[in-house]
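The structure under discussion is supplied below as structure tokens; questions concerning it will follow.
Of the protein chains in this complex, all but one are displayed in their positions.
All chains are identified by letter, namely A and B, in their written order; residue positions are counted from 1 within each chain.
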Amino acid sequence: MIQTEKQQHPSGDNRFKLLDRAITKHQARGDALIEVLHVAQGIFGFLENDLLIYVAHALKLPLSKVYGVATFYHFFNLKPNGEHTFVLCMGTACYVKGAERIQSALEEHHQCKFGQTTKDNKVSFITARCVGSCGLAPVAVLDNAVVGKLTPDESIKKVEQLKNTLREVVS
Amino acid sequence: MTLEDLQELSEKEQLRQAEKKHRILYCSAAGCASCGSDKIGAVLKAKIKEHGLEKECEVVGTGCLGLCGEGPLVKLQSDQTLYQNVDVQAAEQIIESHIVKNLPVTAKKVDTTQPFFISQTKIVLENCGEINSESIDEYIGVRGYEALAKVVNEMQPAEVIEEIRKSGLRGRGGAGYSTGLKWGIVSKAHGEQKYVVCNADEGDPGAFMDRSVLEGDPHRVLEGMAIAGYAVGATQGYVYCRAEYPLAIERLKLAIKLAEKMGMLGNRILESQFNFRIDIRIGAGAFVCGEETALLQSIEGKRGNPKPRPPYPSEKGLWGMPTLINNVETFANIAPIIRNGSEWFAGIGTEKSKGTKVFALAGNIRNTGLIEVPMGIPLRKIIFDIGGGTPEGTEFKAAQTGGPSGGCIPKDHLDLPVDYESLSKVGSIMGSGGMIVMDSTSKMVDVAKFFMQFCMDESCGKCIPCRVGTRHIYGLLDKISKKKATQDDMVLLQELCTMVKETSLCGLGQSAPNPVLSTLRFFRNEYEELLQPVEIYQGEPGVVADFEK
Partner (left out) sequence: MAVKTLTINGEQYSAQEGESILSVARQHNIPIPTLCHLEGLSTVGACRLCVVQIEGIPRLLPACTTKVEEGMVIQTANERLNKYRRMIVALLASEGNHVCAVCVANNHCELQDLAYSVGLVRVRYPYLFPNKQLDATHKDYVMDHNRCVLCTRCVRVCDEVEGAHVWDVAGRGINSEIITGLDYSWGNSQTCTECGKCVMVCPTGALFEKGVTVSEMEKKKGFLKYIITARQKKEWVSIGNE
């Protein structure tokens, strides 16, 4: 069945209304695909297949093209992250200042590689390329807060703290 | 609004600020914000209120104050005192002691007579850290939008282009192509619609110049784009900003809204016949989208695969229409050139590289942060005077410019003047302005491997040399760094680097081997120390290809 933005999503999920608003704002133009995916990820947290199909139909694009775009850009997640995210900057300044040591310390301590989520689904470890705070290298972004001048020990502590905080739910 | 109205508004704003006894500026750009400068701002405001000084003092969040490594930074505009590492306690002291009793808080005071401050020449960053980046009035107060008003009401498009050409301004996004020439090509190209695109993708990992300009002085970029639009005959502009910069995007959005409201953007700009709108497009984490053809693909909502040039975007760009693409810093130079004249600009810098360049100084160096220096300044001056040299007990080894597309500059070349030609002569590039300093603790093979991994991860995969070549170069560097390689691998490495450089489709692949070639050139011994000895060099035979019929 082909859905258009006029019809309600069969699940009755109200979040689709928000998405529809963004789609209408761009007049359902195919070249707004990246903008719409940004909004979709903002609302749903990650891009599930069902969501990609919905976007493809609304923008009248082939499924393979939508999938191709969603997988080209690192910013889009096709799988959900853990409760919290620890994004370690691996840009040049942070690298020169020892980001790798933080990476290995964390990987060892949590028995979890970067690019993965801890078994208890608490923290996803992610690497980034320069978050633009190079003056404070090495830098990490914990949930949404930037923390600079990190050391391996400190990062382990910070992750423990992170695990014990409740993530604000973005509505 | 006319030019007179604008000048009146400007004077009014200047008067308003002059009436304040103190303007207390705190850096609210990303670097300091991540050290909690928002809280410091709140404390400053609360303290001012507590002392009933709201009338004569104002607390203002500004763009980057420069010394990012020592944030949060607070500055008193009245007497130019700068405070570093300001915590809540220090913030309270600043008000209670400096403002109320006129006794500066010496413990946190920065010596602003050091070379870091006095050796800089500010054009692009002139307002960064001086004005409230969220207020269009403050921008107008420093003669903002005056250049645009002059251009749309008094100048012909061709005159604008000629002025920019004469200034000698070259693109700040990396390649250094003459901005005036590029504008000329777009203005002459045929198309029912033309576009102006601002490249704010800033993909070089370890650079944050563009971010600081967007966060600290967004109107300047919008003004530059609008002037460009008028000059080339475009009515629509896009800023392509990377998603990693939420604050810059927010400030830009606000700036566009305010500019539209005041008639600086939109229809009939400043009561002329000129219409120009600007929209923001947000990237999604792909370095290659800084490459101009890939960037345009991305604006069109596609995968960021570059396209062969020619045709250049100036002839066939967005949706097949002539498109002007310039970097953030390039656009930021436009308004001052129009305001002060091309001779003024051409008087700064060297014969072939005019004006200034903003660098993001980071790595193993004492003063990390944002600096702006005249073109042609010796590298030594940047690193040892402005940057304060490497930290205690370590020795300068090399500076890397141009990020993953650039190269390193070793100690022997410290007296090199920093301009486009000199940098490329030693195998590096100006790049967009990232400058990472490495000291004796950095291993050059690992540095090369780091950059190659970056290029491999960021390769779009369209062309074979870059897609597979970078993978093998990375593999070889890994082998060398693990001491498993022989002289044969070195031959293979060199061959692959040359081939990837010469046959790749876009700038990413063409420049990906640069960090390897440049470290091979200056630090070959570090590679050779890691090699396995081979008695007699025979040349690796390789495996027979399985193409047998």
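Note that in this section a contact is a pair of C-beta atoms (placed from the backbone, for glycine too) under 8 Å apart; a residue touches a chain by one contact, two chains touch by 3 or more.
Computed from a prediction, not measured in an experiment: that's the story for all the values here.
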Residue among B:Leu6, B:Cys463 or B:Leu477 that touches the chain left out of view: B:Cys463
Of B:His22, B:Arg172 or B:Arg303, the one touching the omitted chain in the full complex: B:Arg303
Candidates B:Lys101, B:His190, B:Lys482 or B:Lys549 - the one touching the absent chain: B:Lys549
Hidden partner interface residues of chain A, rising order: 49, 52-53, 62-68, 71-72
Missing-chain contacts mapped onto chain B: 286, 303, 307-308, 310, 456-465, 467-472, 475, 492, 495-496, 499, 502-505, 510, 540-549
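We take it that only the chains that are shown with their structure count from here on.
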Chain A residues touching chain B - in the complex, by the definition given at the top: 29-35, 37-38, 65, 68-69, 72-76, 90-97, 128-137, 139, 145-148
Of chain B, residues touching chain A in the complex: 30-31, 33-35, 67-69, 71, 202-208, 211, 243-245, 281-287, 298-304, 360, 362-364, 368-370, 400, 403, 434, 436-438, 442, 447, 450-451, 454, 458, 460
